[in-house]
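Here the complex is missing a single protein chain, while all its other protein chains stay put.
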Amino acid sequence: MKKTIKETIKETIKESKNSVDYKNITDFYNPNILINIGPSHPATHGTLRLMCQLNGEVIEDTKFEIGYLHRGKEKLGEVKTYHQWFVYTDRLNYCSALINNIAYAMTVENLLEISITARCMWIRMICMELSRIIDHIICVAINALDMGALTIFWHLYRWREEAYTMIEGMCGMRLTTTYARIGGMFYDVPEDLHDNLKKFCERFPKALDEMETLLTTNRIWIDRTKGVGRLSKEDAIKYSTSGPVLRASGVDFDLRRDRPYYAYADIDFDVVVANNGDVYDRYLVRTEEMRQSIRILKQCSKHLQSANGPLWVDDRRVFIPDKIDVYTKMEVMIHHFKIFMEGIDVPPGENYTAVEGPNGEVGFYIVSRGGPKAWRLRIKAPSFLHFQMMENTIKGVKIPDAISILGSLNIIAGELDR
Amino acid sequence: MSKDGSNTMIFSTLLSEAVKWGRKNSLWPMPFATSCCGIEVMSTLSSTYDLSRFGAEVVRFSPRQADMLIVAGTITTKMAPVLRTIYDQMLEPKWVIAMGACSSSGGIFDTYSVLQGIDYIMPVDVYVSGCPPIPEGLIYSVLYLQKIIDEGLERTPALKPTYEEAMKAMTYHKTPEGLILPSIKTGISLGNGTNEEASKEVPNEVRNG
Partner (left out) sequence: MRFAMGSSIDQRATYLQLQKAANQKLQDLYAKDLHFELDKINEPILWVKNMPNLFAVICYLQTDEIFKINYLSDLTAYDNIDHIDGDKRFVLVYQLLSLETKVSVRLKLLIDDSEDAKTISHIFPAANWLEREVFDMYGIVFRGHPDLRRIMMDERFIGHPQRKEYDIKQRMPFADNMKTNLDRNPVP
């Protein structure tokens, strides 16, 4: 006769009642074990803490804890001037630092009611699309790495280095660029940027094709990612997700097409929408978005080659002069001194500007009461809302599936905790 | 010449030299990557700037299996106890590289929640400057660490906070008069008496607990 596990245990306990503590054994058969996928873990990208109540390998209940990287940037926005705060924008979504720079510059330019020149606008669009590509590369590579597919990481990181070389040619730094300025850009682009972009746009789609042969029709990848972490359309809107996560769930919304800024209304590109909302769909959406970004890059490069106007806007309040003029002419030196020591005088008002970042909607809300420093500087980070969405929709999922969902959401701790 | 007449190569050296050679060429890093410097650690470990050329290929995410801790990124006061636990779990011999400005000295973040440098809570061997340091910088720091290991079998970091000092730097003190928070300038004694004036400034309440 087959006995259950509990019955056999009770028999063995009856036999050796003196040596075994009855209470301790049955404690181990309590289905709810609390574990910590802790702040230092190879699969949590950055410092996230998932406290899970497990029943075997299924997560019954979770609470997430964040704040392990809270550096107080919003408070720093009230202490530093508008120019000095540019440095902190890179450290928000550090995989695509240029988009944060440009979004912040856009917000302050809206407060000052400045419209930038055409040349500056095309450079900014090139920067944004290039950072979108490198952020999506990181997301796909790390997602695959968590599930054991290391080859993708080695393959794709080489293209990140090519993009980094181009970005370094533009502004001097690979990761924390601080390239945009209020009213213009820090440097003009180098002469070989268009050749490098052309080579990148020719070779990168082929590398993407090669990567897709490894993943898209791979039986193991499909089994591990299809149907995992399914997010319905209503849930995606309820929890305020944005970006590829929202589009993979079937909602056709892209800030570049629906609330266009700069010249996105003129450029041909497609918005990628998928149906199911699982990890496989997010991977497909990101891969296809990389191809669309290449398309946008080609068009922007052509436009930039023909836009030969000035880089800086012709506004006395924000114009940063060239160093040659600063060292030779008196008025220019005083102007330079005033801009950097006192700051820009921004008139009172407020503004919320949102930009389509690779993770979602990156927004800056600035309240100004006049003067060189902001009164309130709020950063709207998409990873914050995505992580909250994950806390609410992860019940009943096994641990390895939870890790792959975490990888597909592209949670970046710098943005989450600010 | 050996017994049967063939030419055998034997070189004799001190045991410590052999131990140093073995230790410096097989440093297994544990990248404790919190923020932006973590991306540069990933770039260093990938194929363009290969860190495995210098023996640091095996990246172990468990502190019990690693001997070099690369602290890359900002360490906040909430994360400091976690980092100290990880450092304590590593077995001797162990070395610490403080990568980037944030872990060396707090970096650009002098705010209410950032620890101003990990040398408040653990002895650091190499400080790498940069925000983030480029991959060549991290490779240079690993080579510099190899040079330091070559100099002697004992660690010689600049500041050596003991366990009690690390705890003190991470706790606030309650006295009958009220809360005493560790102040910005002082807080712990700076090293083994090398900087005597600074260590004199530590108030008695903080020193005695």
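Structural remarks
Read from first to last, the chains carry the letters A and B; within each, the first residue is number 1.
We adopt the following convention: a residue touches a chain if its C-beta (ideal position, glycine included) is under 8 Å from a C-beta of that chain, and two chains touch if they have at least 3 such contacts.
These figures come from a predicted structure and were not determined experimentally.
Within the complete assembly, A:385 is the residue of A:245, A:279, A:385 or A:402 that touches the hidden chain. Touching the missing chain, out of A:61, A:74, A:188 or A:212, is residue A:74. In the complete assembly, the contact with the undisplayed chain comes from A:237, out of A:9, A:54, A:214 or A:237.
Even with one chain removed from view, chain A keeps its contact list with that chain: residues 66-67, 70, 72, 74-76, 78-79, 106, 109-111, 113-116, 118, 121, 237-240, 251, 253, 258-263, 265-266, 349-354, 361, 363, 365, 367, 369, 375-376, 378, 380, 384-385, 388-389, 392, 417.
Chain B meets the missing chain through residues 77-78, 80-81, 84-85, 88-89, 110-115, 163, 166-167, 169-172, 179, 181-182, 184.
Going forward, only the chains that are shown with their structure count from here on.
One finds 29 Å separating the Cα centroids of chain A and chain B. Chain B contributes residues 32-36, 38-40, 42-43, 46-48, 61, 73-74, 76, 78-79, 82-83, 86, 108-109, 111-114, 131-132, 134 to its touches with chain A in the complex.
For chain A in complex with chain B, the residues that touch the partner chain are 38-42, 46-47, 67-72, 75-76, 87-88, 90-91, 94-95, 138, 153-154, 157-158, 160-161, 164, 174-176, 413-414.
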